[in-house]
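Here's the structure, in structure tokens; my notes come after.
Note that this complex is displayed minus one protein chain, with the remaining chains in position.
Order of writing sets the chain letters: A, B and C. Residues in each chain are counted from 1.
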Amino acid sequence: MLALRTSAVLAAAALAIAAAPVHAQDEKKEIEKYQKMLAEGSPVELFELQGEDLWKKPQGPKHASLEKCDLGMGPGVLKGAYAHLPRYFADTGRVMDLESRLVHCMVTLQGRDYKEATKRVFGNADKPSELEYLVAYVVGKSRGVRIAVSTRNPKEKAAYELGRQLFHYRAGPWDFSCGSCHGVAGKRIRMQSLPVLDKPSGARHTYATWPAYRVSNSQMKTFQWRLNDCYRQMRFPEPTFGSDATVALTMFLAVTANGERYAGPGTKR
Amino acid sequence: MDEGRRVILRSAGATGALAVALAAGLLKPERVLAAAWDESAFRQKDVADALKSIGADNAVASKEVVLDVPEIAENGAVVPVEITSHVPGTTSIAVVIDKNPFPLSSKFSFTEGALPYVKLNVKMGQSSNIRVIAEAGGKHYVAMREVKVTIGGCGG
Amino acid sequence: MKSKNVHVLLGGLAAALLAAQLAYADPTLLEVRAVMHRDFHARGQAVMSRVDQDDVQYLCTVTHNKPSAKQVKEMEADQLAMIRYPADGNYMGDWKRGAKIAASGKGMTWKEKPGQNRGGGCYNCHQLSPKQPSYGTIGPSLKHYAKVRPGVDGQKYVFAKIYDSKAFNLCTQMPRFGTSHSLTEQDIKDVTAYLLDPASPVNQ
Partner (left out) sequence: MPGPMKIRATLKGSYTDIRVLMSHPMETGQRKVKGKLVPAHFIENITVKVNGKTVVEAQTSQSISRNPVFAFRVKGGNKGDKVEIGWVDNKGESNKTEAAVA
């Protein structure tokens, strides 16, 4: 044991050697270590628990819970449901993502008005939105299941194609598309590494760890929010919640991530 | 932390939450055994004073206190810290973050078979040294690492 | 912001003309825009016309940012003509103000009012001051840029590049801060100074 009696300041100097400066390659390794330790010690499960309560809580004029909501694998089936979304639903004749499907169940099963159910789709740390809790619970039920999003149905195929076009569509005052940041391998914005999302190598891990709990603001963030905030930073007008365009872009990213074991809800910076 | 682990119930005048909670009958008596909140130590603004307030001003640098923390944190709101003390007879571990407004972050005391180990998430206002101090047999042993806090994301 | 803007409604005569003019035009791009007009909505200063591509955006999208040499030559000249140089011929402003603009990723989103929090977001994509570890790698490093672009010619080039980057590299991911009215002339002079002034941290 280093028997060195030093005052606090000297101790700091003596120990400073231990904290060697970090070089570029170490930087990437240290940030990955930060991300790993973050995910290991995450409070995201608290959102899953509260999401389960909401899933089972009778609400709306019909005083019904969401336990019979069909997410594509049969009424109330949760295990692996998210790993197969977005998908075509015959009852609505539309390709739907998880969030638009949950709202559909609020309207049909609970008898709630669409406007009321979507009044506050994005919450905050003090008061998360209903969808943020529900999404945390539902996606958690697909953890470990391989992402398998189909494009067999013509509308699913069309959504995928539209999504790919949207991904590369450059517009707005800054001429950006999704590809501007997520199109070239090995790039980063500030310290933020940027996965290439139109190729499986980049899309798989990223898509498999969204939706996610954001430690920087202690908020559970949904995929609709993720697209919404990206378009804001691309200086575009706002995408309408649950619209075909957002579902198409989600479809493109999900299909690109097919085969990856879903690992959400994730925990991110 | 005095030797005999005798618990001093804060004097009636103290405004500590524990006293208030007790008075309000919120807490069952055995909760009283928990050491009250060491307000004077937690309110020190200077790192040397914070160390002195927990008796760790002349702590000895020791490799037997293992502090695992990433050297870079993408955000200061959550910095994961994992601490293990291999110093025999460790009874408590304290966490000090030099450049935080109040450097003393937390103190953990271990009894009845608990291992001197803790993993927690701390907030850091800026890049800073983190020190963890293990106490064993009335002596203090310290390990320190520097954590660089960056602003993640696109700053937009 | 629009240079030769493509004010075209789906199916309009102009669309047909445009489609004919760009023989390889990809009709689905007009479909994509129609979908965006349906599925997006204006919010604050982020108005719907922002989804209408101008000719540069259209060409770079349809050719996946690899237009033919002929198109590049023609359109870069158009963009160069968009640049308004300072009347007093002085390209350099206050590098301290330029540093703030370079570090700020704000501005032009629906969260800000027009002209408020004008940021260039330079650190998002570039390394600038060697002392700032949080920098991006989408664009080249601009460390010690005064050595790379010395003299008044260097100043003019940097001013122009910030004003309209597409004049020098048609499909670059770098925004056209002047042409899009994201930064004022003074802002651009200040960022130019931050890049080239010997006293600036970029050149330490």
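The rule is simple: contacts are C-beta pairs under 8 Å (C-beta built on N, C-alpha and C of every residue); 3 or more make two chains touch, one makes a residue touch a chain.
Just so we're clear, the structure is a prediction, and the values are computed from it rather than from any experiment.
**Student:** What shown chains come into contact with the chain that's not displayed?
**Tutor:** A, B
**Student:** Among A:49, A:77 or A:184, which one touches the chain that has been omitted from the display?
**Tutor:** Only one of A:49, A:77 or A:184 touches the chain omitted from view, namely A:49.
**Student:** Could you list which residues of chain A touch the chain missing from the display?
**Tutor:** On the chain A side, contact with the omitted chain comes from 41-43, 45-46, 49-50, 125-126, 215, 218.
**Student:** Please identify, in ascending order, the residues of chain B that touch the omitted chain?
**Tutor:** Interface residues of chain B facing the absent chain: 16-18, 20-21, 24, 26-27, 31, 33-38, 42, 77-79, 82, 97, 100-102, 104-115, 117-124.
In this section, only the chains that are shown with their structure count from here on.
**Student:** Of the chain pairs A-C and B-C, which one is connected by the greater count of C-beta contacts?
**Tutor:** Here the pair linked by more C-beta pairs in contact is A-C.
**Student:** For chain A and chain B, what's the span in angstrom between their mean Cα positions?
**Tutor:** Between these chains, centre-to-centre, one finds 34 Å.
**Student:** Just give me the whole-number Å value for how far the CA centre of chain A lies from that of chain C.
**Tutor:** 30
**Student:** Using mean CA coordinates as chain centres, what's the chain B-chain C distance in Å?
**Tutor:** The separation of the two C-alpha centroids amounts to 50 Å.
**Student:** Check each residue of chain C and list the ones that touch at least two other chains.
**Tutor:** 105, 109, 123-124, 133-134
**Student:** Chain B: which residues touch two or more other chains?
**Tutor:** In chain B, residues 148, 150-151, 154-156 touch at least two other chains, as defined above.
**Student:** Within their complex, state which residues of chain A touch chain B.
**Tutor:** 1-9, 11-12, 14-16, 18-19, 22, 26-27, 30-31, 33-35, 37-38, 40-41, 181, 189-192, 215-218, 232-233, 269
**Student:** Quick one: in the complex, what on chain B touches chain A?
**Tutor:** Going by the criterion above, the answer is residues 47-48, 51, 57-64, 70-75, 77-80, 82, 87, 98, 119-121, 129, 141-146, 148, 150-156.
**Student:** Please give the residue numbers of chain A that touch chain C in the complex, ascending.
**Tutor:** Listed in rising order, the residues are 27, 161-162, 165-166, 168-177, 180-181, 184, 186-191, 194, 231-233, 235-240, 243-246, 248.
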